[in-house]
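Here it is: the structure, laid out below.
All protein chains of the complex are present and in place, except for one that has been dropped.
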Amino acid sequence: MTIDIRTATIQPRRQTYANVARRIGADKPASRYEESMFDMQATGEFHYRPTWAPEYELFDARRTVIVLDDWHVLRDPRQFYYGTYTITRSRMMEASEKAFAYAERRGSLSAVSDQWTELARHYLLPLRHYEWGANMNNCNITDIGFGSAITQAAMFATMDRLGIAQIVSRIGLLMDGGTGTSLTAAKQDWLEHPSWQGLRRAMEDLFVEPDWFQVFVAQNFALDGILYPLVYRAFDDEGQKQGGGAISPLTEFMLDWFDETSRWVDAVMAAAAKESEANALHLSDWAASWTARARQALEPLATEVLHDREGEVLDGIVDDLAARCRKIGLRA
Amino acid sequence: MGKVSITLQNTDEGRMLVDAIVADNPAAEVSRMPALTKIDCEDRLSLRRETIEERIGRRYDLQELQLSLISLAGNVEEDDDSFTLAWSRGASPKHS
Partner (left out) sequence: MNAMPPLKQRKLSLKERYSHLTRGLGWETTYQPMDKVFPYVSYEGIKIHDWEAWEDPFRLTMDAYWKYQAEKERKLYAVIESFAQNNGHLNITDARYVNALKLFLTGVSPLEYSAHRGYAHVGRHFVGAGPRIACQMQAIDELRHAQTQMHTMSHYNKFFDGLHDARHMHDRVWYLSVPKSFFEDACSAGPFEFLTSISFSFEYVLTNLLFVPFMSGAAYNGDMATVTFGFSAQSDEARHMTLGLEIIKFMLEQDEGNVPIVQRWIDKWFWRGYRLLGLVSMMMDYMLPKRIMSWAEAWEMYFEQAGDALFEDLSRYGIRKPKYHEVASKEKHRLSHEVWSIFYNYTHAAAFHTWLPTEDEMKWLSAKYPDTFDKYYRPRFKCWSEMAAEGKRFYNPTLPQLCTTCQIPMGFTEPDDPTTICFRSAEYKGERYHFCSDGCKDIFCYEPEKYVQSWLPVHQIYMGNCGGAEVKDVLDWYHLNFGVDNFDYEGSPDQKLWDEWQAQKAANPV
């Protein structure tokens, strides 16, 4: 029911919240992203020190060596707030559901060669644990990161990684007829197979890394930056040649997700690097050392899947990462 | 033993659910308030997927309940065919 009052007589008295107006100017209407992201986190007048980290305030900028005057420069170029985030993901998932339904109905994975199935179980399924680790690392950033801009986007990334772990698990269930045996075997690989130990060790080291910004760079830039193109592009291309093409539609989600999320990761690092030479140095060091480590960790797997093309493919991926670094103002 | 309870929104789907709950639990007491309906029932209250499907004429996933739920009291037991609220999940304390 509308009420007939001429619109001229009910002019708004202000365009947006005062904290938003202080940032974007008073006479501008704000976006939903701005109204629900800026200044959501408390920055002062804290009552009690956390019993679990009494050396810090509940939210404390000193939990990383990165220094920013205003933490809201770490904006998300996707401008995700909860509503746009869930709607975007549910659309992506709808497409994946179709791929899963098709694979299930047609039994299309049984068309994959034995040899490639074996290999895919080995290179793909243990990634559910990698994703769970990435979930944990992003959850950690949500927990101790500073400012609502970075922490809310890290929250979305946290849930993304759980979602991807579950997509990988569903591929396993499709491969083992719903018994879960493939998942048990994949966990065994993750825990014991020599090819996986470099990656697992890197993840466990990140779990205890106190600087959350370093965790951000290591996980979301370096490790993902090598692993995603390697597994979901290079390995997948190899699969196309070896009768593994039926798996590809099931991992489309990951490719789309990686393209989208990289923009956020790059924007965050670029904004932090822009602020000071000191920030840029830290970020460059982290990017360089974790890229080297990620490459080393993934070499054994790359060799198993790509054989003698391993070096060439990894060189290409590392070059792409170096190009990303330069573009966002890091030394590479 | 005490009452379990479930509160639903007064939407089309919510009303249909209230109807289904009353059909499945004749002892349920229904209180209607602005925008919401609260249903109380002694000890336990169960909602069957079939009962809902009969009313909406399509497949219903019990997880869709989340779209209409406002509040509940009691232990939740959920499987593919029913959603149950009950006090005392049966087991006595099992201290290790």
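Residue numbering begins at 1 within each chain, and the chains themselves are lettered A and B in the order written.
Please note the rule applied: a residue touches a chain if its C-beta (ideal position, glycine included) is under 8 Å from a C-beta of that chain, and two chains touch if they have at least 3 such contacts.
Given the structure is predicted, the values throughout are model-derived calculations rather than measurements.
> Just checking the interface: what residues of chain A touch the absent partner chain?
1-6, 9-10, 12-19, 32, 35-37, 39-52, 58-59, 81-83, 86-87, 89-91, 93-94, 96-97, 104, 107, 109-111, 113-114, 117, 128-129, 132, 135-136, 139-140, 142-143, 148, 151-152, 155-156, 158-159, 162-163, 165-166, 169-170, 173-180, 183-184, 187, 190-191, 200-201, 204-205, 207-208, 243
> List every residue of chain B that touches the chain not included in the displayed model.
So the residues of chain B touching the unseen chain are 1-5, 7, 9, 33-36, 63-64, 66-76, 78-80, 87-89, 92-96.
Convention: only the chains that are shown with their structure count from here on.
> State, to the nearest whole Å, the distance from the C-alpha centre of chain A to the C-alpha centre of chain B.
Computed value for the inter-centroid distance: 38 Å.
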